[in-house]
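I am attaching a structure below and will ask some questions about it afterwards.
Just one protein chain is left out here, and the rest sit where they should.
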Amino acid sequence: MVRVGIVGATGYTAVELIEILLRHPDVKIELATSRSEENRPLSIEHGRLRNRIELNLEDLSPAEIAERVDCAFCCLPHAASAPVVSAMLDAGAKVVDLSADYRLTDADVYKHWYEIEHPDPDRLGTAAYGLPELFRDEIVNSALVANPGCFPTTAILAIAPLLMAGAIELADIIVDSKTGVSGGGRKPKLSFHFPECNESVLAYNVGRHRHTPEIKQVLSRLAGTEVDLIFTPHLIPMDRGMLTTSYLRAKGQHNDDQLLELFREFYDRCPFIRVSPQLPATKDSVRTNYCDISPRRVGDRIVVISCLDNLIKGASGAAVQNFNLMYGISETTGLLS
Amino acid sequence: MVRVGIVGATGYTAVELIEILLRHPDVKIELATSRSEENRPLSIEHGRLRNRIELNLEDLSPAEIAERVDCAFCCLPHAASAPVVSAMLDAGAKVVDLSADYRLTDADVYKHWYEIEHPDPDRLGTAAYGLPELFRDEIVNSALVANPGCFPTTAILAIAPLLMAGAIELADIIVDSKTGVSGGGRKPKLSFHFPECNESVLAYNVGRHRHTPEIKQVLSRLAGTEVDLIFTPHLIPMDRGMLTTSYLRAKGQHNDDQLLELFREFYDRCPFIRVSPQLPATKDSVRTNYCDISPRRVGDRIVVISCLDNLIKGASGAAVQNFNLMYGISETTGLLS
Amino acid sequence: MVRVGIVGATGYTAVELIEILLRHPDVKIELATSRSEENRPLSIEHGRLRNRIELNLEDLSPAEIAERVDCAFCCLPHAASAPVVSAMLDAGAKVVDLSADYRLTDADVYKHWYEIEHPDPDRLGTAAYGLPELFRDEIVNSALVANPGCFPTTAILAIAPLLMAGAIELADIIVDSKTGVSGGGRKPKLSFHFPECNESVLAYNVGRHRHTPEIKQVLSRLAGTEVDLIFTPHLIPMDRGMLTTSYLRAKGQHNDDQLLELFREFYDRCPFIRVSPQLPATKDSVRTNYCDISPRRVGDRIVVISCLDNLIKGASGAAVQNFNLMYGISETTGLLS
Partner (left out) sequence: MVRVGIVGATGYTAVELIEILLRHPDVKIELATSRSEENRPLSIEHGRLRNRIELNLEDLSPAEIAERVDCAFCCLPHAASAPVVSAMLDAGAKVVDLSADYRLTDADVYKHWYEIEHPDPDRLGTAAYGLPELFRDEIVNSALVANPGCFPTTAILAIAPLLMAGAIELADIIVDSKTGVSGGGRKPKLSFHFPECNESVLAYNVGRHRHTPEIKQVLSRLAGTEVDLIFTPHLIPMDRGMLTTSYLRAKGQHNDDQLLELFREFYDRCPFIRVSPQLPATKDSVRTNYCDISPRRVGDRIVVISCLDNLIKGASGAAVQNFNLMYGISETTGLLS
């Protein structure tokens, strides 16, 4: 039984994580923390947890957390996360960090995009990037896993097989994503106020979304050379679900069947990737840890549709998948129901 | 040309009002006020108004407003509204007040339900209650109209014809309402955060919603004696629209046809009431000033379905309808397109 | 391992049932039938099942089904269900029938409300009514369970504790329900076409919905005398979730705390009933087998809010709960994750 804790447990990734962990046979949830909601029962904070877990939110120091758990899932915002993660690691806990703090490996890039000095630059680059479909081996041996962003997960899973097969140009990549509103977090803001975002769609952060350097970094690492791309996120009126349309310039002559074959082979041993000729709807993968992928040849381009649940395969499900690998537990435990 | 101003112009009733007034041939919008957003162009605050109106939000005193307009539409929250309304009236302006401040006629009832001393108790009872279908004559002669609440509008319009015909018991009235989220205002709150209220329905303020005494007061006035009722509002995942199901105990033998006839006669000269044997959907009246009503006999009860757009017939459309009456303009001007 | 089959597997209750049964450790899904979609893979018919089940839809006779399974979940429409259920029972299978065919015990009442002769009148009254919270003992010994309607489940669970405590009048019951669209089934109709029912709410079948006699029958049985009520369903723009507001006339002086206590005692051994002073949102119980209940005293009435997922506790989850009881499996198996 692995003792785990949820650090920053008032948000959507936290409640999702708890629902998954309650199904996990090898885990005991020892604690859940919050600074602002100390002593509040988890089941009041999240009505879904009523009668399902008896735990009050606690305001704990990293050392206190590390004493009581083997592994911490850190759901704090970026910048707030690194100092806590760092202290918990120092105190001997393993950590899956769901924030952006350990995803980028270069402190300057972090500073440029997040507009703040990285709080723990020395540890940058030491975390495993928690995309098991590509970096399983690193995750297995890691005490710190940087859980990927939701947009990067959809984009990288869509592009990596083509890129590693040399099937596409590296300098002509367009990633157009559509996300549900839960990706914006649980803190009320005008942009996510129901009458503002319901019955509406918009593009945001055009050319300057913080997931851009993350996608670039991972694709460049895979390519062994600099990759360039444009990324545009769109907010659409649904709770959860994310769909990414990637436009790639083909180098070879792959037709639809060959593309399917290429993707299926690439993800042969990946239980959560479903490659299909049918164009996926996010509805099919929402509330599961699956990522659905469908590649298409269109003229001299390849269009790849990929989708998943931003809170599960894009966050908390991936976190548990990583946790399983870190602890030598079967990768799908707690995630296939 | 009547010069008008919008006091408190950052919310949903304000933008709705402006869209209606832009269509109104006899009105000139002179000003729009806001304390917090001073100098911000209206068309930035409300993207829908882009290219349609050149006006910056201003922070103005009641006296300054009264100097520049003939009539002010006051969209401030309750308690904040009365002092401003009072001062504008004193300075010679007419006012349509969309807040709750002048709807109740008894300062003690106001204090009990709104948990605050009324800021302008002496004027209580001097305002016309702005439901033209019932109180047209008072509105015509008034300098101050208290625009009704949205729930009360649906309930009173559904119940008044039966009550005034002596067709129902006065002590056995149940009003069950369903409203879209815009009724909760434009200020971000967790309850109205998209991922919280989307794909969900809940009852709120059971037995203690502030519109209860307003409905009671108006029905009691019409009945000439105390009326009692239960009112339960529900929040449903849509922008706008409101539907009320009223359960009344029949005193007579009215069947469906007789009920239709009774309602049609009652609302014979009311251009915005549509009585129909077809059960209405809110979609049919949303973005119009209509209220759809359909009465049904069920056993020893009469069930009346009434619906409207909470921001139009439930707020800003009614405000313009009242304004038209106050200024001797045809009642439907600006409201039938 | 109990071998089960899904009869009529193209609809929403079927896919929901399959998702639950895939998590159930004591069940093997042997077959899934459809007349119109024979040979189609289940995972094509329902994209959510991709990679999760290898089964093609089959067109099978009741005898063929009964030969291959121990228990059949019958998801056919009313009137189509009874002949198939009857033949499967005769051939030795147990059946959980999700249709309305065996819920009513009186063939005349069935004919009056469903406007058709009952296809299997002799078996009427022999089925257990599948509400374990009230009829657990009957279900345990039954070969045929009539799974309750979703509206009746919410209404009966809200009213039964008060009725059996003698706390309410039997002739003054109003049930006002709000349901998501999936309750209307998967067959495309104009009423459920997205642009028709999105952003809208309506009441339907006022005074004549077919769940009315089912609620009456069960409450009358519990009361030992005839109970009368009005039931009004409303369609609201969400996938799933159902909330019922029941208005009862109090006979005693129960206050809020006493009501809570009464409900908590009544449902003491019911793992899927959550009684709470907090007004529930459907979001908290959606995709679970829980029913949330919150009673309130309002004047001389008691208002009870009850809600659940219409496809789970209102259909497929209840079906598995009943199945567990029929087979001596722990009641919550497969249903608590």
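The letters A, B and C name the chains in turn, as written, and every chain counts its residues from 1.
Keep in mind that, in the parts below, contacts are C-beta pairs under 8 Å (C-beta built on N, C-alpha and C of every residue); 3 or more make two chains touch, one makes a residue touch a chain.
Note that this is a predicted model, so its numbers are computed, not measured.
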Query: In the full complex, which of A:Ala32, A:Cys150, A:Met238 or A:Ala319 touches the chain missing from this view?
result: A:Met238
- line: Cross-chain touch to the chain not pictured, restricted to B:Arg68, B:Arg221 or B:Arg287, is B:Arg287
Of A:Thr13, A:Ser34, A:Thr282 or A:Ser316, the residue in touch with the unshown chain: A:Thr282
Task: Touching the hidden chain in the full complex, which residues of subunit B are there? Just list them.
output: 22-23, 44, 47-48, 50-52, 199, 274, 276, 278, 280-281, 283-285, 287-288, 290, 292, 336-337
- request: For subunit A, enumerate the residues touching the unshown chain of the complex.
  value: 174, 176, 178, 180, 196-204, 206-207, 228, 230, 232, 234, 236-241, 243, 245, 247, 279-283, 286, 296-299, 301, 303, 305, 307
Absent-chain interface as seen on subunit C, which is shown: 12, 180-182, 186, 188-190, 192-199, 237-240
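In this text, only the chains that are shown with their structure count from here on.
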- prompt: In terms of residue numbering, is the interface formed by subunit A and subunit C classified as same (over half shared) or different (under half shared)?
  reply: same
- line: Using only protein Cα atoms, the chain sitting most centrally is C
- request: Going by the contact definition up top, give me the pair of chains with the most C-beta pairs touching.
  value: B-C
Statement: Chain centres from averaged Cα atoms put subunit A and subunit B apart, in whole Å, by 46
Query: Centre to centre, by mean C-alpha position, how many angstrom separate subunit B and subunit C?
result: 39
Query: What whole-number Å value describes the gap between the mean CA coordinates of subunit A and subunit C?
result: 37
Contacts with 2+ other chains: residues of subunit B: 180, 196-199, 237-240
